[in-house]
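A single protein chain has been removed from this complex, and every other one stays in its place.
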Amino acid sequence: MNLFGKWRGHSASRPGSGQNARATIGAPPRWSMPGLGLFKGLVVTARNMMQSYYRKDRMTTVQYPEERVTISPNFRNFPFLCYDGDDPVAGLRCTACSICEKECPPQCIYIVLDRDENGKSLKRPKLFDIDISVCMNCGICAEVCPFDSIYMDGQYEMSTTDRFGGLLLGLDRLAKSADYHLKLRPLEASEVAARRKAEEAKKLAAQAAKEAKAKTDKEAKAKAAAETQTAATGKGETA
Amino acid sequence: MSLLAMSTAESSLWSPEWLPRLPQRLVEMLLRNCHAPDWLVTLAGYAVAAGTVVAVFLTAFALLSLIERKTLARIQNRLGPNRAGWFGILQPVADGIKMLTKEDIVPAKAEWFLHLMAPILIVVPSMLALGVIPYGREWVPVSLDLGLLFFFAVGTLTEVAVFMAGWASGSKFPMLGAMRAISQMVSYELPLIISALGVIMVTGSLSLPAIVEHQGTYHLGFIPAWNVFTPWGLTATLVFFIASIAEANRCPFDLPEGESEIVAGHMTEYSGFKYALFFMGEYLGLFAISGLFITLFLGGWQAPLPGLTFVPSWLWFFAKLVAVIFTHLWIRGTFPRVRMDQLMRFAWLCMIPMALLTIPAAGIWVFTGGGLKGWLVIMPLLLIPWLILTTIHNRRLAPQTRTYTFADS
Partner (left out) sequence: MISDLSRFSPSAAPALDDDQLLHVSLGPQHPSTHGVFRMNVALDGETVVSLKPVFGYLHRNHEKIAENATYLSSMPYTDRLDYICPLSNNWAYAQAVEKLAGIEVPERAEYMRVILAELTRLINHTAFAGFILGDMGAWGSALMYAFRERELILDLFEDLTGARMMANFMRFGGCRNDLPAGWAGKVSALVDGYGPFLDEMEDLLIGNEILLSRTRDVGALTKEVLINGGITGPMLRAAGVNYDIRKVEPYGIYQRFDFRIPLGETGDCYDRIMIRFLEMRESIKILRQALDQLPDGPFVHPKAKIRNFKPPVGEAYARIEGPKGELGFHLISDGSANPYRYRVRPPSFINLTLLEDMCLGLDLADVVVILGSIDIVLGEVDR
């Protein structure tokens, strides 16, 4: 409903009808009652004011912290490390390969590899620190991780009164279970879980096949050895 | 002393009409029982009357600062302040505490005495002006025969104070703001006063209670005889209203405190309680000029229909005040600011001619005796110049129709 529709004059010719289709938008006619434009503006604001009392889309304020906006599951704010099972140390998927540390644009990740007494890598991080004050929430670390280990969390209420230590999150605060990932992003987590399960199954199958092959090889070898043995003894007997 | 005369009137002490007078009458009765001398009774009466007005309007100022923010917020599709107390009702208290506890900074280059006096000079004249407006049938704090003249005289003091504030601050932005403010306020004083002349002519008196009483009859049984319902009065109403927006430095005429350009204009170098006083002075001035607007054109405390006189008259006044203030807020939330030269051009070339025309129109109205004949005779007198003015205005504003082409290549 528009009382003032005739002013808008989108009286352009059909689209693609050739050169210079004209639209006399925005221009009041040669003589206009001064104040009518102002009056239109007043009507718009009055309408908005009245509608703000009963229309949801005209009063979009969400009174935080009593009400919260349901954020999209795809929202990314800060990384977290995923672990399988219950043990955040043993089940941690991260192998401290430091690819995320290298790719991070503002270089906010600090990883120290855990080594045993002989200096051999234990394929897990001893130290994994991310600095909130530096992280720019780009998600590149999650994109490049080859071990499905680091993902972007949706938690945004991370403010703290401790300006330095509180803003450096270590393994204890970063490690979150795979169930958490499933609750946060069901689609992505279930996809990852399915893929990992398939890979695991493939690995197991390959392992089983290898073992079976080794077993059959051993049996064949044993059989062949037994046959040569009997042939040799058979030859010895006839001779 | 019409005040004493009214205090011995016949109406009962406890009728709702007398409610605003209650504190004053109680104090007077108390003092007379204590056999106080007459002059003391009168003085105390006046003091309490003034105190009532000040108390009511300071509370109204506090409430308005909240209501303004909430109304503007609703216009902008958001909630206003609602954290300090239910509905944000304690927000003015919080603002007051904030203003009081801020450090008072006076720039080194400023004239400290004028810097100090300026906010005081803004608040006091507005309060003085509030004293002559009739709020109800029995309630006008000071009934002067020259009430209207007094109002305008006292109102212009605020302009001096604005300029004092700007000049005494010793810095550029306030100076710029003050110069803008002075030229704006002086330009809009003229339409303000000239549009009131028609009312004075028709009423025959400068006394504000008399003006209100003159608008007390009802034509045809239900149309109130308010000045806004006459052709000259309608024009004068529009002119006066627009001039009052400019006088109160409200948007769209808030160039002196043009926040987007010169920070806060003449109020830039003020902090703490002095800033709060500026705010207070501005809002009290808004109340005063809206009160005058209602008195002159909207029938003051008169009820709109003859059957509604059971509602106390001061309640009608405040209802009309709420409506006028709401219109001010509505306009503020909608329009962008007008530029300085456009403001002046509008005042001198559009408002003053229209205001001047209301004077002969009012005279002809009285001559023809009002009514339909009056309307028919006066409308051409007012419409034709207005059409001429708007044609000139349009030629300046929209010299040619703007066409926006679409390049198809």
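First chain written, first letter: the chains are A and B, and each begins at residue 1.
One rule holds for everything that comes next: a contact is a pair of C-beta atoms (placed from the backbone, for glycine too) under 8 Å apart; a residue touches a chain by one contact, two chains touch by 3 or more.
Given the structure is predicted, the values throughout are model-derived calculations rather than measurements.
Put simply, the hidden chain is in touch with A, B once you look at the whole complex. Touch with the chain that is not drawn comes from one residue among B:H219, B:R339 or B:K373, which is B:R339.
Residue-level contact of chain A with the missing chain is found at 2, 4, 7-8, 15-16, 21, 23, 25-26, 28, 32, 34-38, 40-41, 43-45, 48, 57, 60, 71-72, 74-76, 99, 103-105, 136-140, 143-144, 152.
Where chain B meets the chain that is not shown, the touching residues are 72, 75-78, 172-173, 176, 251-252, 254-255, 258-263, 332-342, 397-398, 402-409.
Here, only the chains that are shown with their structure count from here on.
Distance between chain A and chain B, defined via averaged C-alpha coordinates, is recorded as 60 Å. Chain A contributes residues 12, 16, 18-34, 38, 41-42, 44-46, 48-49, 52-53, 58-61, 63 to its touches with chain B in the complex. On the chain B side of its complex with chain A, the touching residues are 71, 74-79, 82, 330-331, 333-335, 390-391, 393-394, 397-398, 401-409.
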